[in-house]
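In this view, the complex is presented without one of its protein chains, the others remaining in place.
Going by the order they are written in, the chains are A, B and C; count residues from 1 in each one.
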Amino acid sequence: MARLGENRWGKSDVRVSKIHRSESGDDFLDLTVQLLLQGDVEAAHVLGDNRGVLPTDTMKNTVYGLAQEHLTRDLEAFAAVLCDHFLERDGITTADVSVSERIWDRVGPSSFIDGGSGRRLARVAVATTDGATAGVWAGVDGMVVLKTTGSAFSGFPRDEFTVLPETEERILATSVKAVWRYSVTPANTTATWEKARQSMIDSFFSEHSASVQHQGWMMAEALLGTVEEIEEVEFRLPNQHHLNYDLSRFGMEDQGVVFQPVSEPYGDIGFTVTR
Amino acid sequence: MARLGENRWGKSDVRVSKIHRSESGDDFLDLTVQLLLQGDVEAAHVLGDNRGVLPTDTMKNTVYGLAQEHLTRDLEAFAAVLCDHFLERDGITTADVSVSERIWDRVGPSSFIDGGSGRRLARVAVATTDGATAGVWAGVDGMVVLKTTGSAFSGFPRDEFTVLPETEERILATSVKAVWRYSVTPANTTATWEKARQSMIDSFFSEHSASVQHQGWMMAEALLGTVEEIEEVEFRLPNQHHLNYDLSRFGMEDQGVVFQPVSEPYGDIGFTVTR
Amino acid sequence: MARLGENRWGKSDVRVSKIHRSESGDDFLDLTVQLLLQGDVEAAHVLGDNRGVLPTDTMKNTVYGLAQEHLTRDLEAFAAVLCDHFLERDGITTADVSVSERIWDRVGPSSFIDGGSGRRLARVAVATTDGATAGVWAGVDGMVVLKTTGSAFSGFPRDEFTVLPETEERILATSVKAVWRYSVTPANTTATWEKARQSMIDSFFSEHSASVQHQGWMMAEALLGTVEEIEEVEFRLPNQHHLNYDLSRFGMEDQGVVFQPVSEPYGDIGFTVTR
Partner (left out) sequence: MARLGENRWGKSDVRVSKIHRSESGDDFLDLTVQLLLQGDVEAAHVLGDNRGVLPTDTMKNTVYGLAQEHLTRDLEAFAAVLCDHFLERDGITTADVSVSERIWDRVGPSSFIDGGSGRRLARVAVATTDGATAGVWAGVDGMVVLKTTGSAFSGFPRDEFTVLPETEERILATSVKAVWRYSVTPANTTATWEKARQSMIDSFFSEHSASVQHQGWMMAEALLGTVEEIEEVEFRLPNQHHLNYDLSRFGMEDQGVVFQPVSEPYGDIGFTVTR
């Protein structure tokens, strides 16, 4: 005879982010949560009786629902609120909540960089034959920047498949890949690279943008304005979407501070700017 | 002066699946789509004027909206339908649609296995000290199974955060990890492993389930009933969700055959069954 | 005061493959092994005294050393041999060995396919402007093929950095990406794709090759010879190296059947063939 032993159910990889706006600037939290429950669910396993099985979709929604009021930098306190919430329900005997925080460096009132993820790129191609593509390139890859203000997207065309609302204020996050070509190799490639990288960061955080394209264009202008040896730059700006999570479905007032970061699909923007 | 060169925008990693139901059994398509457009968007880059920028969210929705009528095994035809749709719009000059199909082996009227992803596991622990955990285990990891009928989820409790509809028929897909412990090591571990694996597959595809837990329990029962040397099995059954994509938002009749596979978050079910 | 609790050390992701050659054809095993030991190593933690710490490098070598004689499809037996070997040493109290087998489908005497990993590709680009790149493409991605005979690499140039021995017989494994362009879209794209894919597989397993380039060229020839609608194909053939593991360092006779699969770096071969 088969006998049920230890068991648990839950939701993994629940991604939630939250802005704490304040006079002195915004704070930003970016979490991945795992929820695991144990309880009286033998009938669910053996008989298919789901009366004790809180859906994992509900568990996920609970994270967003409780985040608006209860999520602060005290991650343990938020995890405890979630545990207590689930344990109020009859038949739940254990709640186990794990939180993993992606750490953003705050570099301005509403400006954040995912510190260590960026890489420096260099490329040289040399050819002995006519017509072949040769050159010297440098760049950044995986430079993740995020801002909690200063980004809009509106005035776009609409058709029967358009449901996206217009917005004058959204989270904008992207993992910048920019590869530029030098007309003349700079004397100090490292110092030049640092200056180039900083010019893009400064532009991203200081310029209000109407779209990813617009934001990228201004970064390209800053780059070309800063480093005269650059003759062309190719940008790839995948959008790291942070979707508004609609809390009004739960009968709550939605304050617009709780978001769902999503990995796929993603907006995929690329362009080249030449001098 | 900066000048815009080649450019494109679009949506990557758009995941769409579709069931083709027929008398002789279901067919199942599982695609990842990339959409890239080019057009007259210099004003968008330079001036932030979005009048020519079809939102990538709309592009994504279009995939689902057109999939219901137009998506068949002729992937190139579907890609061409998408291209033509986007090119009808003024100001779009190039549409480039790439499709990558995850291939499922159809092993029954509504039964599919992701052929090569599974691994065989073996583990032996030996200890010289009393009380230490020793034993022989075998198992499968990454055995991905999917069925287009024979799975329900209803009768679950509801609270203020529950919006999940009850369903008597859904796609069920999971990547099975099952590790069992032998009381006696079988004479032929390979033949035993194959018999064990097949018993779980047969159970998954033949038994109607009320939940992932229920489905897993029946697999465990089949396993224990098939291989007498197994004394205990631990299951991990992450749900590979295929969400209904709501086409009624586009003024269409939703026929319930177009789905959005999502990687995160995922339902996370685990339990142990002992003899 | 600090006190040492449970502890273990070992090596993870040890990859070993082995050919079993026989009259009726070869068998091929491809494993990833994790080794964990426990024992009397408090002095190592607290005092830095390593006399009880068998190096994890030695543990890794042991896998290759014992694989030649003891590794068969009875994975549990091999794991037990490893456990027993480590427990013969004084001061080791527990040995825990886990094996995960990547499953290859044997499709000929020395021919293997990693069944489920391949994807079907389709791409359509349409343009309204002159000079733009438009077309219809199809292809495969991640089609992993391996053969245990019929591949050589010799006669290459040597310089001061060349230590690679010449070989007339080696394992050849690659993850094929091939994207072809149709001059005319076939009436039945799915049947054409299957025929195209099969022509490459048949070529890979039937043709003796002198290099990856040579192997790929013959696959391209087969493809173009099979599907007349194809006007051009682009191949990418990353080499999945299986390095000979030198057992003579351990005072053993090396029989040439034990290999180390390596993920990085990898040979990276690409070319285009046109009709």
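Rule of thumb we're sticking to: contacts are C-beta pairs under 8 Å (C-beta built on N, C-alpha and C of every residue); 3 or more make two chains touch, one makes a residue touch a chain.
Here the structure is a predicted model, which is why all the values come from computation and not from measurement.
Partner chains of the missing chain, restricted to those shown and counted over the full complex, are A, C.
Interface note: of A:114, A:232 or A:268, the residue touching the hidden chain in the full complex is A:114.
Think of the hidden chain as still there; on subunit A it touches residues 38, 73-77, 79-80, 82-84, 87, 92-103, 105, 113-129, 132-134, 136, 138, 141, 185, 188-190. Listed for subunit C, the residues touching the missing chain in the whole complex are 1-15, 34, 36, 41, 44-58, 60-62, 65, 89, 153-164, 209-214, 216-217, 220-221, 224, 232, 238-239, 249-251, 262-275.
Rule of thumb we're sticking to: only the chains that are shown with their structure count from here on.
Common neighbours of subunit A and subunit B, by the contact definition above: there are none.
Taken residue by residue, subunit B touches two or more other chains at no position, since every residue touches fewer.
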